[in-house]
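Complex shown without one protein chain; remaining protein chains in place.
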Amino acid sequence: MLALKGNRTTPKALALGLLCGIFGTQGVLASDTSGTMRVGDMQFGNALDLRGWTPMLQPADPDGMSYLHAGMLRTPTGALYPYPPMVDPGKPLGQGDWTYTGMLELGYLHVGGDRNAEYFRQYADWRSGAVLGLLALNVDNRKTGEYVEFRGSHLSGDDQFYRLRGGRYGSYRIEAFYRDMPHTVSTSAYPIWNGIGSTDLTLPAPLVAGASTPAQVAAASAAAPRRNVGLTRTREGLSYEGVLYRNWIGSASITNEKRTGTRLWGGSMFFNYPFPDNGGILETVRPIDFRTTDINLSVRNVGKIWHFLATYNGSFFRDHKNHLNFESPFALSNLAGVPQVADIKDGQFSLEPDNDYHNVRLDLSRELKWNGQFTVAGAWGTMRQNDALLPPTTCTGTGGIFIAPPADYTFQCANWNTTAALSQKSANARIDTGLFDARITFHPTPAFGWHAGLRWYREDNKTRYLAYNPLTGQYGYISENGSQGSVVPGETGIFDPTNPLYRSANVTVRNVPFGYTDAILELGTDWQLGRKTSLGVTYTFDHNLPKYRERKRVDDQRIKFDWVSRDVIGATVRLSWEFAKRDGDKYNYDPYVQFFSESLPGFVDPATGLPAHTVADMRKYDLSNRTESKARAIVTYPWGDSATLSATFYGNRDRYDALIGRQNTQTTGSTVQWDWQPTPATTMNAYLGAESSRMGISNVNDADGPDNGKALGTIGQTDPNLGGPLYPYANQWWEFDRERNRNAGLSFSHDFGRARADISYNYTGSLGHVGYTYATIGALAYRDAAGVAAAGAGFPDNKYRTNTLDLGLSFRVNRNVGVRLYGRYETGAFSDWHYAGLDNTLSYDHRLYTDKGGQLHYNVSLVGVMLNLKL
Amino acid sequence: MRAISLFLAILLCMALSIGGMLLASRSAQAQQAAASSASPADAGHSPSSGLSQSDIAKMLPATDMGANAARQNNPHLPPVDDTAATPFDAASIPPNPLAPNADAVGAKTCVACHAQENMQASHSLHVASFRAGAANSGPQAACESCHGPGSEHARNPTAPGSIIAFTHDAKTPPQVQAGVCLSCHAGGARQHWVGSIHQNRGLSCTDCHNPMARLSPEGVLAKSSINEVCATCHQDIRAKFNRRSHMPLPEGQMACTDCHNPHGSITKPLLKTDTVNETCYTCHAEKRGPFLFEHAPVRANCLNCHDVHGSNQQALLVAPVPMLCQQCHTMTLHPNDLQTAAGLGTGPHPDERLIGRGCLTCHSNIHGSNNPSGPKFHK
Partner (left out) sequence: MTYRTSLLLACLLMSTAMLDVAAQQPATRTSAAPASVLDQRRMQPISGDAQAGAGKAAVCAACHGAQGVAIAPNFPNLAGQSATYLYAQLKEFHDGQRTDPVMSGQAAALSDADMRNLASYYASLAPKPAGRADGSSRGAQLYLAGDPAQGIPPCQGCHGPAGLGPQPYPSSAPQPPWATFPHLRGQSGLYLTKELSDFKRGARAGSSNAKVMHGIASTLSDDDMQALSAYLSSW
């Protein structure tokens, strides 16, 4: 308990320390040039203004960038730099050297049509009402280089950002920000429970937990009001970076994120599919109530010869709702035995535990002769949590099934519904990580260079948990809160060496502390072939030693060629091709014996033998032998003096050496883009993109019924081999997912002087098809005539398509005032077979769904009028 | 635990306070120095000779924080004394290998012809910061600190390589270009530039940055936003964000550089943290755990199941459920049945293993469960 409390105070204490530290110095605020070192908050914008400063870009300076030549110069690769905006010299502020510039965009936005379409508002909280498009203020002192800048935007209380920066060029920066980011998960959710967003989902009258009929549930579901499921991320941060002393530069930042809302979740009270009018399958809604505090500190010393960098990253996650209890309306019944003794009607989830994370890293580089550099990096990290564990079940009374003595499969909930039933009261979970990375590079001549790198990384999971109940002396757990064992005799989840009913139950009794050690060696050379062409070859050997996995060693060897030329008929072309081959030691299809009760003393094999853990010919795709080839070409062609044509062609082919498991993946795609900026007043852009991908897998249905082999529980079920009695060839099946994506867009903008028009149209469309073949109908889940007839060769196609037209018209009333009219029309179409039929009913026997999925069609329009004021 | 965190907090507080005090004293010194040197410099537009070494040091603030101090204190650089000097003696005017005999001519000479460039550049953060630092002594150093000595260019502007250039037809090799920028911007976020994929593929700093105009609100980018810069080459990745499930990048809430450090890193593909998962945990901290019961592919690599740039499935999954799960799960009974259209909500046998969230309806805690009854992730 003390540990838990300490755990909770950690971020507060650290935050306090950081704040004391910062304000104890000068009481100043800012940001840093180490931004690309730290994850997150590099971008402040929203769906109305993706860049977060677009109004300040207009108009472009009609004089362009130079009086000496027309047009704009290009990047070394060949893309045009855009025309720069008209320089705002700013207005003097007071008597000194301070000047300021500012911009305010304020207006009204109206949303029409299907404003609740899920994919329209996935990450944008569009609402009819007043919006603050942008408030930007810059104050700077040209003489001292001191500056303060502010940017803010407000679409709604859940979609806004404000950021203040200040500092002095080359000396220090301080930044403070606040932002809200919305994420809509579903806009067509119809949960029946009371208490959505809390930790307790209770059934509304007239539904009774554990005693409602499917018809009653269906009626309640049909009457449930629609609601949105989603969350808001609220982040605030404070950071400082500056010169500490001489050439020591330090940075410190603290960010705090609150995530609040809901997400769709599950809820299992055992299967319904094999047992009509039994079990319980629920799609619930879970609460999101997280707080994460991140602290990042760094100090560096950059010299001409040595570069030193030390960083500390700490992250402290707190979950204010660490469990979800839900009431299930459905009645469970024993498959065998009367009378019914159990009354299991509630379910429970543990939600994510609080956790603490620390990572300390040191990077050191030294310049060497021959244009060389030597770099070493070492890091140590740890992630820990020690949350109090919940009891194995929340049930009360008696669970399980009573058939007839001695077949008494009941258990007393009182023995399992307290934490006294646990071998340890808290998780005491911990993973430590270590990293060492060294690399050396030399370019003795401009024409030739080589490099070598070695990386070593280890993840050591120190969590150890034994599922042992000191109250009963039994091992294992209570599956699905007691529901499984109350439907199927003996499937409680318990192993008991002293009880003949449970001494052959093979259940999980230990956690698996997965981890790995990975060593990567890289050797590469590059040659400069003439002034404009270079060729590079890199060989990589990745030696991975996973723990408690099917393989103890996985080696991935990779060779990559890349060729860059800056002048292929005027274009810059970057080609790369890589080939990789992965193999490893012997594949053990069942490395998990030690984590199951079969490893415990007193375990007795069932009369028909212990069923095979899985088919021996399965190869999990992260461990299987694989060959991979990838190719990519990026072409940038300067077209005349005001246009650029660029294209990408790419593809990959992966073949997995597996009879069962992932077979192959492949992707082929290309994009073409044309950018044109004939004058500072006009820009135009068009793009096309197409990609096709395919993934194939194979699997085999076990002989799970008399109609597709020998029924389970008969002799032969110990044979793990494909083609054996448990996994007959006749039950093998193959499935593929084929996806196609198309993108197109066109945008045009022109400045007529007093008015400016922006038009853009974007199309995105994807088509997904999942198809399958099978050796015989023995592979199928449903082998009756109706099931076979409905199986066909695949699922209906999945579709996602949007067409978006944006129109903008800006009028400059005078130098300081402008009006912008903005309109967007968006249509979308969506279908996904996971949701097929759910628009009709969310209730199927003992199954109850909450989310109807995205809207099949939607049309939505946005109209806005914005006033732009130069401050 | 508590003891450690409190200790850490105190340590942090002390370290920052000391740092702050040092900072305060340093800026006070700088102010004094500035005040003492202000009068001669204000005297008028005198020739740039007659400047002392300390004037020069002040007028060339390193664009990256503290790099100037590094230069001054670096024993490997030629020693500087306090004799009269032109403004360029202290600045590391980069040598131009293609014009070894060129001499510096001073920014005033440059902007005599490049007036409009000067106007734009003066309002970009990069040059503005040079100017600010040079307020006392004239903005003499700005141009040639990056472009190298300009005398040959001034005499014969189109002679190949006569100036260090950073644009398309530049004769200056990319390594020299990057070397110019790194002479101030080395270290920190750019510690691993050398050997990075972008360096190996011949990119120059100016492929992504344009310090000559304010084209972006910050970061002196070559386009108006980070995402537009990255999409110049990575068009296919940008297109993936148009898919049904994606991170909020097309909505302007996120940038490529939130996860990637384009300046190089020790984690492929240019990730900011030690591993893929640590990058993901930065925002999805709840997935960090560790959990009592872990799911092997989850802990090993988030990319085993998620295509982070965009996917046609829900929640960025690489394949539709249950196919995704059935790649590995062939255990007896319910996981290995071939699910077909018969099991859909519209089929003759609606099946919970297929409808809606499919497998995840029961195995909801698929990222790991902290429940003693959670080894199958349904608690």
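Chains here go by letter, A and B, matching the order in which they are written, and residues are numbered from 1 within each.
Going forward, a residue touches a chain if its C-beta (ideal position, glycine included) is under 8 Å from a C-beta of that chain, and two chains touch if they have at least 3 such contacts.
None of these values were measured; they are calculated from a predicted model.
Of the chains on view, those touched by the hidden chain across the whole complex are A, B. Touching the chain that is not shown, out of A:Asp585, A:Asp605 or A:Asp641: A:Asp641 (per the contact rule at the top).
Here one chain is not drawn; of B:Leu98, B:Val111, B:Ala142 or B:Leu270, the residue touching it is B:Val111. When you scan A:His69, A:Arg226, A:Arg464 or A:His857 for touch with the missing chain, the hit is A:His69. If you put the hidden chain back, the residue from A:Met86, A:Leu132, A:Ala519 or A:Leu645 that touches it is A:Leu132. Summarising the interface, subunit A meets the missing chain with residues 64, 66-74, 104, 106-108, 129-132, 154, 157, 570, 638, 641, 813-817, 867, 869. Although one chain is not drawn, its touching partners on subunit B can still be listed: residues 47-49, 103-116, 151, 153-160, 167-169.
Here, only the chains that are shown with their structure count from here on.
Computed centre separation for the pair subunit A/subunit B is 22 angstrom, with centres defined by C-alpha atoms.
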